[in-house]
Structures are given as structure tokens and as C-alpha cells.
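First the structure, then my questions, so here it is.
A single protein chain has been removed from this complex, and every other one stays in its place.
Entry: chain A
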Amino acid sequence: MSSRVCKTCGGSDIDVDQARGSAVCTGCGSVLEDNIIVSEVQFVEGSGGVSSAVGQFVSADGPVKAPLLGSGFHTSVGKESRAQTLQSGKRQIQQLGSQLQLNQHCLDTAFNFFKMVVSKHLTRGRKTEHVIAACLYLVCRTEGTPHMLLDLSDLLQVNVYILGKTFLLLARELCINAPAIDPCLYIPRFAHMLEFGAKTHEVSMTALRLVQRMKRDWMHTGRRPSGLCGAALLVAARMHKFRRTVKDVISVVKVCQTTLRKRLTEFEDTPTSQLTIDEFMRVDLEQECDPPSFTASQHKAKMQQLEQELSRKLDDVEGEISCYKDEIESELEKSRPKLRGIYAAYAKELDPEDSEVLSVASEPEDPDVEENELQAAAQHLTQEFLGQVIQEEEGLGSKTDVGKEEEAGAVKEGSVHQRQVASLDIILGKLPTAASLQQTFIESESSDKPDDEQSESGELDLDGIDDQEIEKYILNEREVQVKTDLWMKQNAEYLQEQKEKEERIKKEKEQGTYKEKPKKSKKKKKELVEASSAGEAIERMLEKKKISSKINYDVLRDLNSRGTGSGGGSSPNRPPSAGPPDARKKLNRRRRRKTSDANRDLAANASLMGKRVRLLISSTPKKKKAANQATDQEENLVTMATDTTTETPPEATPDPKPQTGPTPTAPPAAGEEEEEEEEEEGEGEGEEECVSALQLVGDYGCEEEEVF
């Protein structure tokens, strides 16, 4: 009911009559509107005198909830894609949410998240399932419901980390800061599942206190909250004299036994564990603990320190015993020449490389292995140390053991008593260990040799590369042979597969059924143009292919016309082996096949078109004669009829069509049927022209064959 201006008089005084539904200008009396549509609420009297408003509620999501007249739940085809996405998303959310027992408010929030996600195009490339799960989990987190990501992944049977990835991404994109997970949230849920009966509440309370204590003791950072809950519940249950085994708890909480045990051990290490039950319920210790992994690493650091101290002390002791060692050393060197030979070489090299090895490998490459050995060595040392101090003069016996262990544990590490101990140990020591040492020594020896150049310390010339060393990387001929044999044997299956594949391809090539390439070109063929003449067809095709805007179509057409002149002359010369229309048809059919082949080839090698046109232009007259001969041959072939496969028509079976009634059973190309029809029709109109064009195209065909 906007006050409009009357068209006739320009007056703005318009009288709108609701009853009649008409708008009239009061100035000039012209009727502006006759059937005004009113948007007012109407009331209807229902049964029992109740008046209700007429109309339906239309939800903002689109016509989802108005399935009138039994159209029911169909997602109608007419809807737009976005509405469909939202609708299906809503449905899935409802489904999944009800399985999780989320209330309607949560589901609506989740749907809102989903709408946001869709509008930001984050659903692209992701499974809707994952996105929906992530939205639901977002809601769970913001509302603080005791649902874990694990639950969702259980329902969907999807890896939890994949869901987590999606969830993190969505949270980041939607700028939703989900509050951190509090293990306290899960306690009531798990307690309920563990079935404590009437005492569930008490047990939950105890477990809650435990979890809070754990939090203060820094056990909860970086850990899954469910693990903590499991441990807390287990202890709480025992405290209230319920017998719940570890297995029960882990089936509810979904962590593994090892995790639970570990949490329990960690809790054991805290001072709170020393309290009695009553004390625990009443008292809260103020002292806080360090996180368990922190204490573990500190423990390691302490062990290392201890080891260093001990080694230093050993050095002191060694100074006192060295004289005895020298004597024994000389004695035993005489008795074991073999070993010495190898170790002499090493021992000699060891001197200049002592410092290198020390500096280069201060941190051993396998810290874990070495640390364990160091620990063992340290333990051994502490035991032996006392004995050593007491038995200085006999210290050699224990010393060598200790020294050997150290040596075994730290081949590359620099300790001061290296060389002497090395030779002493090996000579004195037990053979098995010496043998193992041997191997390690040989390795280090061979790698030490190229070390001579010391390129690791930063030789960065252009050719700062040791060729000798590089040569080591290349096997000599015999080695290559051996390796080849090995590799062939190993990968025999794979090679076999490759061979078969190649053979298959070869066969297909010979048979002409090499399918790989034609697959693509087949599709292209179907796009071929419908045109009334071959020349037009070529033109259109060129345009379509957008080969070149530089092709002069006029020249093409001229070719046509020129061809007409010469072709028209030659056509009556042709032997009338076939009756005019039928024979022509057959002829043209054959030619058309050639045309189609030619066109096919053209389509396949569109870029060469320009070249060919030029070539044709230059050599058309010669080709015409050749074409004539070719066409003569064709005619003969036609008369012989039936399925001679001149070229390679791998095409589909022929569709008998009324126009092609008298034709032989030569299978026309499936894609070219239309073209053939068209050309036949065109043929009726201007035979001469068509013939010449065909000749032209026949030229193309010949050209094709020559080129190929």
C-alpha cells in the first residue's frame, strides 16, 4: 500500500479500498489497481468455535518442514544445492545427536555451527560425517557435556585423530575457543557406568577430590583426561570397599592397562598417597609436585652427573695403578700378536684422532643405548669402587672389568684412559667382547680413514668433496653383478608384472586394439560437427578446436571451389560401375569413412592442421590425381562389398537406417553417423561440389597416410 503517484494526473492521493481490493486515484478517478493482494492475518473459525489464524509457519531453513500432501521426506529436486546441503546436514546432526543423547538446544547450536561452516566453504574436500561430528563435538565442549571425542569416533567408526584434525581446523576457522577439558566433567559419567549403586555419589565425590589433587600435583597436563579419571575412580572404589578390577575400569574409561598402571604409579610417588583415607578426606596437602616426566628427566640428568663424577674418580685411581698396568700390558702383548695387529692399526690412528673423536662425538649417537649401558656401568662402578679403593694393589682385576664395560658402552666417547685401556682390555679381556669390539672398531676405522680429510669441520670449497670417499659409494663391477642378481630375485614379481603389461600393450598395438590412446580420442570424436559439406565441417571443427585464428578460411573455401572445377571434370570420367544414386551413396559411404578417419586423425592432431592445409594448397593438383586413383580403387572395393576392413575401423556395430538401406554391411563409425547422414543429404543438393570436397578430404586422407 505504498502511496504511489497516479499515472494520469500525477496526484498522490490514492484511495485504497481493502474490501474491494482496488486502488483509485481521487484526483482523476482512474483505477490503478484492481485486485490488491493483501498480506494481513486472517482468522478462521474452527470446530467448537475456536478461531485460529490461517497460514503455516515457514522455517528459515527453507521449505523443509512443510511436507504437504504426502510428498513426505523427499528432498525435492527443485531445491537449490545449498538448501539441500543444510537439510541433509540437519538430518545427520539429529541422528548423531540423538545417539549421544544431546538435548535439542545443543543440536540447534550444532546446526548453527554447521551453517557457519558451510558458508565459509569449509565443507569442501571433507566428508560431511567428519564435519558434523566436529560441529557436535564443538557444542559438547562449549556446553561442557561429558562427551569425549572418542565416543564420536566410536559411533562413526572413524580414527579419532582424523576427527580431531577436522575439529581443530573448524575451531580455528570459526574462532571458537573451546574451553579446556576438565577431567572432573567425566567422573559422574564413568561412575555411573561402573555401577556403584546407592553409593555412586560418594564415590564420585571421592574421585573428584582425587582428580583435583592430581591436578595440583601436575599429573594432568599433557595427559588424556580419561586416564586420570580411570585411576581416580579405581582408587575411590577401593576406598569405599568396592571391588572394581583394572579391567572393569578400562572397559569403561577406554584407556589401556599400561596407562592406568602408570597413572597409579605416578600417584603413588606423590606425597598424598601416603595419607590414610580419612586424612585424605579431611586434609589437603599444600605442597605441589613436579610433573612426572619432568622428574624422570631430572633423574636422568642426575645419573649422568653421577657417572661423570665416578669417571673422574676413576681417573685419579688409575694414576696410581698405571705402573702395574704397563708391566702386565707388555707381558700380554707378547702373547697375543693377532689381535694386536688390528688394534695396533687402530691404536696408531687413535692418537691423532683422539681429540677429533672427543670433539666430534661428545654426544653419542644413540643416547638411549649408551645411557642404559652407562647406567649399568655406573651401578657396577659404584659397587666396584669401594672394593677398588680397598684393594688398590689388586685393583687391576676389577679395573679391567670396569674399564672394559666402559669401553663397551662408549666406543666413541672420549675418556682419558682410552688407548692404554683399549689395548689392555682387548688383550686381557674375554674373547666374545673383544670380538664385538672388533667389529665396532673396524667400522669406526673404515669411517675414520676418510675422516683424515676432516671435511666435517667445514671445508666448503667448490670441490670440498672427497672423491675417494665418494668412490666408496659406488660398487665395482663384481659387486654390481651380485647386487643385480639379488635385486632381480627380490623383485621378481614386480618385474614379471611389468613384463606382462608391456606384452599386453604390444599385442594390442599389433592388433590395432591398443586401447589406451583411442579412449581419449573417442570422446573427442563425438563432438564432431554437423555440417552440410566437408569444407564447412572442417571450418567448424577448426573454429571449435580453436587451432588457429590465422587460418585463412577463404583460402580453404577456394580450395573447395578449385577442387570443384577439376573434380567435376573428372567425375564423369569415372567408370559407371555403380548406378548413380546408390553407387554414389556407397562411394560416399566409403569416402565418408575415409573422411571420418581423416577427420578423426585431424581431430587428434589438430595442431598440425595449419601445416597440412598449407601443404595441400601447395600440392593440391598432384594429390587430386592420386585421389582419383584412390577413389577408383575405392569404388572397386565398394562393388566387392561386405565387411572388408580397409582401414582400421574398430568402431561400433552399424545402425541400420532407412537412408542407408542398400549400403553394404561395412560398419560406419558410431560417432560419424550423423555426419554421414548430413553429408548424404548435402550430397543430394550439390553433387559436384560434394565430390570435389570429398576429393579434397580424400587428399587429406592420403596425406594422412603418407605422413603417418
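Everything that follows uses one rule, which is that contacts are C-beta pairs under 8 Å (C-beta built on N, C-alpha and C of every residue); 3 or more make two chains touch, one makes a residue touch a chain; residues count from 1.
Rule of thumb we're sticking to: contacts and distances are computed from a predicted model.
The complex includes a chain that is not drawn, and of the options "Dolichyl-phosphate-mannose--protein mannosyltransferase", "TATA box-binding protein-like 1", "DNA-directed RNA polymerases I and III subunit RPAC2" or "Very-long-chain (3R)-3-hydroxyacyl-CoA dehydratase" the UniProt name matching it is "TATA box-binding protein-like 1". Of the candidate positions A:Asn103, A:Thr265 or A:Asn491, contact with the hidden chain is made by A:Asn491. Of the candidate positions A:Ser88, A:Gln257, A:Gln274 or A:Ser293, contact with the unshown chain belongs to A:Ser293. Taking the complete complex into account, residues 148-150, 160-161, 164, 167-168, 171-172, 175, 177, 180-181, 218, 220-226, 287-291, 293-295, 297-298, 447, 450, 455-456, 458, 460, 464-465, 467, 469-475, 480, 483-484, 487, 491, 494 of chain A touch the chain not shown.
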